[in-house]
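Let's look at chain A:
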Amino acid sequence: MKKYLALLLAVIMVFGALAGCSSPKETDPTPAPDTDNEVITPPETDEMDASGLKLGFILGSREHAFYVAIEDGIKAAAADLGFEAVVLESNLDGAVASERIETLVVDGCDAISLSVNDPTGSTPAIEAADTEGVPMFAFDCTSSETDVIKSFVGTDNYEGGVVGGEAVIKYLEDNDLTDGAVIGIIGYPEPQSCIDREDGWFSVVNEYKDEYNLTIVNLGNYKGDASTAESLMNDALIQYPDMAAIFTVGDPACVGALAAIKAAGAKTVMIGFDANPEAHEAILDPENGKIWIADVAQDPYQIGYSIAEQMVQYCLKNTVDATTILISPYLVDASNAEVK
Partner candidate 1 sequence: MEKIEGTMKVGIGKKIGAFSKKNAIVIVLVLLSVGFSIGNSAFLKPSNLINLTTQMAINAMLTIGITYVIILGGIDISIGSVAALAGVVTALACRALPAGVSLVTMVIVQLGVGISVGAGFGAFNGLMVTKFKVVPMIATLASLTIARGLCYIFSGGTSVSGLTSIYSWLGSARLFKTEAKPTGWLPIITIVVIIFVIIMHILLSKTVFGRHVYATGSNRNVAHLSGINTQKIIFLCYMICGAMAAVGGVLNSSKLQNGQPGAAESYEMFAIASTVMGGTSLLGGSGSVARAILGCAVVAIINNGMNLMHIDSYWQKVVLGVIILLAVVMDMMQKQKSN
Partner candidate 2 sequence: MKPTLQAINISKTFPGVKALTDVTVDFYSGEVHALLGENGAGKSTLIKILSGVYTPSEGQVLLDGREVKFTSPYDAISKKIAVIHQELSIAPDLTVAENIFLGSEPKKGKFLDRALMNEVSQGILDGMGVGKSIKATDVARNLTAAQQQMAEIAKVINREARVVIMDEPTSSLSEFEIASLFTQIRKLRDDQVTIIYISHRMAEIFEVCDRATVLMDGRLVRTQMVKDSSEAELVASMVGREIGDYYNRQQHTRGEEKVRVEGLTRKKEFKDISFSAYAGEILGIYGLIGAGRTETMETIFGARAQDSGKVFVHGKQVNFKSPKDAIAQGIGMVTEDRRLTGLMLGKSVKDNIVLPSIPFHKKKFGFANKLWEGQAAEEMKEKLTIKTPSIETIIGNLSGGNQQKAILGKWLIADSDILILDEPTRGIDVNAKSEFYTLMNDFVAKGGCIIMISSEMTEIIGISDRILVMHEGNLKGELTGADINEQSIIKLANA
């Protein structure tokens, strides 16, 4: 029996330790002023006092640098505005996202936002939470199947694809590859955001297809996994050894494809998406920069900060700036890349 107690104690201690080291930041113990909607709120949004609010956030996955940057933005907003942030992840799984929503409702969050990576899967849970009186928000990607989402902050992914497409065309034009070049795309046609990027990219390159006699190759679905992307690129280079340029819908695909291109000694260049730190590093690298020439940058930090602002504003003043707030993507190349 003693052994038992010891083991059980160990379980408790594990919990104690974890709860201790990860509990949210101590909020200011002084009671917040009554935060009725009527309370005198200064006109500037950045002076809102949100202490006393508890806001829930569900990231797609904390294993992706992109979502980690969003989390940074959320935490910065929490520090500036004083609310308590509860951040969970859904493993990009609609069923898990639904569970997390339920949990945050029970936890007493004043508002919840999530990246709706699986719109059909999480919509019932989003609507249920709304029915229970918890306002719902979305960031990064949203659900078109429900109208209860108060506000969505995200990247204009379609526009990002357009930026990527234009970058590919510009590369072809700058390098006299305007007749019969082969270009390709590595996609991930499961999350809506990646589908939009792909669509945006095709909208540009299809326009130039006849004019420049382009061969446009879809290399396949890399499923968010770098090594899958590497095999896709390998296979493609066997068929098209002189492929001029590719666009990928996510940086992990570039990481994998880079390895394949280097191994094959091909002259293919790549334009990625997300502009994660590894993209910046590669673009500035004298070797890799010859292949990975540019990247479409989102501003995840800003997305995180903005959605938090909108949630606070809704809770305090019952308004949002807009139901859709799109943060525009921009192109990162050797001229503006930076290593932190």
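On the choice of candidates, all candidates are chains of the complex that A comes from, given by their letters.
Everything below uses one rule, namely that a residue touches a chain if its C-beta (ideal position, glycine included) is under 8 Å from a C-beta of that chain, and two chains touch if they have at least 3 such contacts; residues count from 1.
The structure presented is a predicted model; accordingly, all values stated were derived computationally and were not measured.
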item: Complex member touching chain A, one of 1 or 2; value: 1
item: Contact footprint of candidate 1 on chain A as seen in their complex; value: 3-4, 7-8, 10-12, 14-15, 18-19, 21-24, 62, 86-89, 93-95, 98-100, 102-108, 118, 120-124, 128, 131-132, 189-190, 221
